[in-house]
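A short write-up of the structure that comes next.
A single protein chain has been removed from this complex, and every other one stays in its place.
For clarity, chains are labelled A and B in written order, and residue numbers in each chain start from 1.
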Amino acid sequence: MNANLAAGILLQFLELIAALVLAPLLSGWVNQCRALLQNRSAPPLMLPYRQIAKLFEKEVVLAGNASSLFRAAPYIIFACMALASLIVPTLSTDLPFAAAADAIALVGIFALARVFIALAGMDVGTSFGSLGARREMLIGFLAEPALLMVFFTTSLISQSTSLAIIVETLGHREFAIYPSLAFAGVAFTMVSLAENARVPVDNPTTHLELTMIHEAMILEYSGRHLALIEWAASLKLYAYSCIGLALFFPWGIPQGVGIETLLIAMPALLFKLAVGGVILALIETLSAKMRIFRAPEFLGTAFLLAVLAMLVHLLLEAGK
Amino acid sequence: MQDALAAPLAIDWLLALVLCWLLLGLAGMVAQRNLRYVARTLFPLGAAVGLAIAGVAFAALGEVPETVVLPLGLPDLPFHLRLDSLSALFLVILGGIAAGISIYAAGYLRKGEGTAPGLQCLQYHIFLASMALVLLADDAYAFMVAWELMALSSFFLVTSDHRNPEIRRAGYLYLLIAHIGAIGILLSFGVLQGGNDMAASNGVSDYTFAHMRMMHPDGFWATAAFGLALFGFGAKAGLVPLHVWLPEAHPAAPSPVSAMMSAVMLKTAIYGFLRVSFDLLQTRLWWWGVVVLMLGLFTALFGVIFSAVQTDMKRLLAYSSIENIGLLFVGIGLALTFDGFDMTILAALALTAVLYHCLNHAAFKSLLFLATGAVLHATKERSLGKLGGLIHKMPWVAWLSLLGVLASAGLPPLNGFVSEWLLLQSFLFTPGLPHGYINMLIPVAAAAVALTAAIAGYAMVKFFGIIFLGQPREERLAEAHDAGLLERIAMIWLGGLCVALGIFPVFVIEQLDAVTQLLVGTGLGAAVRSGGWLLLAPVSENRASYEPLVFLLVILAVGAATFMLVRRFWHGRVRITGAWDCGWTLQSARMQDTSEGFGQPLRQVFSPFYRMTREEPGSFDKAPRYSIVVEDHFWYWLYLPVARAADMGTRMVAFLQQGRISVYLLYSFVTLIVLLFLIRG
Partner (left out) sequence: MNAASPYFGQIINLLAAILLLLSFAMLSQRRILSLIDLFMAQGAVLCASTAVVAYATGQNHLYVSAGITLLLKVMLLPWILHRLIRRLNVKWDVETLINIPTTMLIGIVLVIFAFNLALPISQLAGTITRSTLGIAMAAVLLAFLMMITRSKAVPQVIGFLSMENGLFFAATSATYGMPMVVELGIALDVLVGMVILGVFFFQIREQFDSLDIRHLEQLKDD
């Protein structure tokens, strides 16, 4: 039993390392795909690593009236995202840590990080910072319940809010088609695009301050703080991708703990992430950025679709 | 009585302590103007009494109910008092929060603000004592006396700065709605009492709660009693559309009083509603739950979207209280529905969420109101548009209210999240209700609760960000000073409660078990205990679990490890200069987002809910002015028409007033004749 627990903790640790290492790679991969799809010459795959390393080297240039909250926020945000990637089952569903936080708590972690980044954006007191913070909270208050409803749909299917059990139910029990997941999947895709500052809602590569959301909040950050925030942003993308894969394509995430299961899980994860990155790049290429006031409509639609997913579950799937 | 003297019961101790509060209040009248005496001696003593009450009540949780008859009041109508787990829980809230607020008030009272300190001391302690009596009352008579005493003493506290006409107006509105509500409660007790034929045979006096428990009203009368109680207690709690007094009275009152009203007084209404619907009423119909659920949902959404667009910091918190009351009613509605379908374990889960949220809301909302008091004293400013950057001048208040803000936004690992989590869990366990529409309604309701929680986050970021972060919007904010020692102690106490309630949910739920046992006959205590003190799993670990301590430790550990690693491998160099802001050189504090600006997205998204009056400048204005006033539709759709109708009615009655004595004599004469005729007939 104890050996099992030790192996579990080791695996948990491995999952964290995998997340920290793979997250910038995923961002790099998405950027590369996007460039290729748009007929540009692609940036190197390893660029995000080099950027983070370079930012760590640089000194921090701090605004005079930045408070201690401003300096603490990057660490808190980074810790939140690390915790999030610990909870999402990527390599195994048998994680000792899974009991610590369920799907609702996971949404809570993302909300915590969002509140801190918004507060940090308001801290220096520049016009762009508070503009970004306001927009981020606007996106957040619609995306958060939508994400929660997506989780609720899967929870209703699996009778549990624990992510590990959701994945086990969807991936390992008898194969069944859940129409409600079609709705949940569409809603989840929309939410992830908004939450990760992706194209129809926000543009991660924009240089025009007035259209920024995520970038506007972190304008005042530099050096190691910025490195941590960039890393946290890529961790968030990684965590969302893993949630999507775990909920809608759970095949390949093994139940047990062991070397041989890892040998299956790791390539499966890499393959699914690579395909997911291509799809994300494709969506970003095919859609145009919306006006900021279309964003509530977009997210409202996602929210209502997620609610519909639950209703469809109750009509078509419950009581069978 | 003889037994009580031999071995004092918990309820005797409580009564003695309540009496201490009253005596402290009277002691304040001895030297009304002596601030040192009142503030430094009496209020800290009051805080100690509060702690003692909380302690005694805590020990009484889960014990056998104790009763006492006080030979006070009218002849043949003595006060019946009773202490059971439900009263005990709310007494714990009252005592614990009062301890913090009294300490705070000791440091907060200033010369020349409002009425004399001694008088405020009297009103304040009567307010506390009357709330304790409301919670202990065991007959309708004692309950209504305490209830009215509570309304009156809080009215005087609200209008303590009575020279300001706006505050008088707010106080009047508060008193009016409090009394309309009291009528509802009184009538509800009347219906519950029913006939008095049974009582005589059983030796139970009329209008006691024990008598009401023995009545089994049929569906119609039970519904009538329930509806009247919902109306009466809803008016006190601020349920939409009876909420209008709340955002007026809370900002008008001095901050400790707003904290007390929001944290505890609103809870007495919840207590009363729980008492009537789960304890006194023996018949319960499932559809009541649906009504309460819908009302609660509407209140929660309404409160939160108004909270996010306020420009006055105390109004923002007042609307946020409306939201939390809404959430409490959502939980009660769910519990009633489950109870109606005999799903007691689910009812217990929903009720646990409600009671837990009562504790949480009391802790974080009082903390936030006290923080606004400190800001108000430091800056003389309540309007968000004139604050900013206070984290540098008031670090204690800022960091402590950050705790309150995070808790209020329902973020893990603080306490607000736990009750929200429990509430959402009780939604998730629902499928299988034997009624199609209700079954479909539940997910939609869950979605609305999630939306409310998320918007609460928006409002709280606005509250904290605008007050404490950014640059000071006015020059004199540079003179702001941090809160005094006593105020800090109070806020640390309440902030500590927020953290403790968030980190140790298992312990809290074990205590709540006694209350849910009383109300719906089952509890979560056993299920929760089996998971150990670390793991919160209300039904089973496979369904849902949450470990707040691990959660917090991982965040702290990862944060600290990151910090050390970054320092170890790189460096900690910092250069401090002006803000960059993309190279915009002309930056002033006026160019930050204002509170109106921060609320603008919500005004856009939820525009039909608000009644907005905008004043926009023209393109060529030399001195452009922009203003926007956001008001409540209910005021125009419901209250003003009612007021106008009442006005018309009184005008018609005023027609009778002629001013001539002979005409008045004629009225009396005609009345006499008519009465005589009627008797004759």
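Convention: a residue touches a chain if its C-beta (ideal position, glycine included) is under 8 Å from a C-beta of that chain, and two chains touch if they have at least 3 such contacts.
If you're wondering where the values come from, they're calculated on a predicted model, not measured in any experiment.
Checked against the hidden chain, the listed residues A:46, A:176, A:263 or A:286 yield one contact partner: A:176. Here one chain is not drawn; of B:444, B:492 or B:574, the residue touching it is B:444. Even with one chain removed from view, chain B keeps its contact list with that chain: residues 436-437, 440-441, 444, 605. Residue positions on chain A in contact with the hidden chain: 176-177, 179-180, 182-183, 186, 296-297, 300-301, 304-305, 307-308, 311-312, 314-317, in rising order.
By our rule, only the chains that are shown with their structure count from here on.
Mean C-alpha positions place chain A and chain B at a centre distance of 36 Å.
Note for the complex: chain A touches chain B at residues 56-57, 59-65, 67-69, 75-76, 78-80, 82-83, 86, 97, 99-102, 104-105, 108-109, 111-112, 114-115, 118-119, 122-131, 133-135, 137-138, 140-142, 144-145, 148-149, 152, 155-156, 159-162, 165, 209, 219-220, 223-224, 228, 293, 296, 300, 303, 306-307, 310-311, 314, 318. Within the complex formed with chain A, the chain B residues making contact are 388-389, 391-392, 395, 402, 406, 409-412, 417, 421, 424-425, 427-428, 431-432, 439-440, 443-444, 446-447, 450-451, 453-455, 457-458, 460-462, 464-466, 469-471, 535, 537, 541-547, 550-551, 554-556, 558-559, 562-563, 566, 569-571, 573-582, 584, 587, 589, 591-593, 597-598, 600-602, 604-605.
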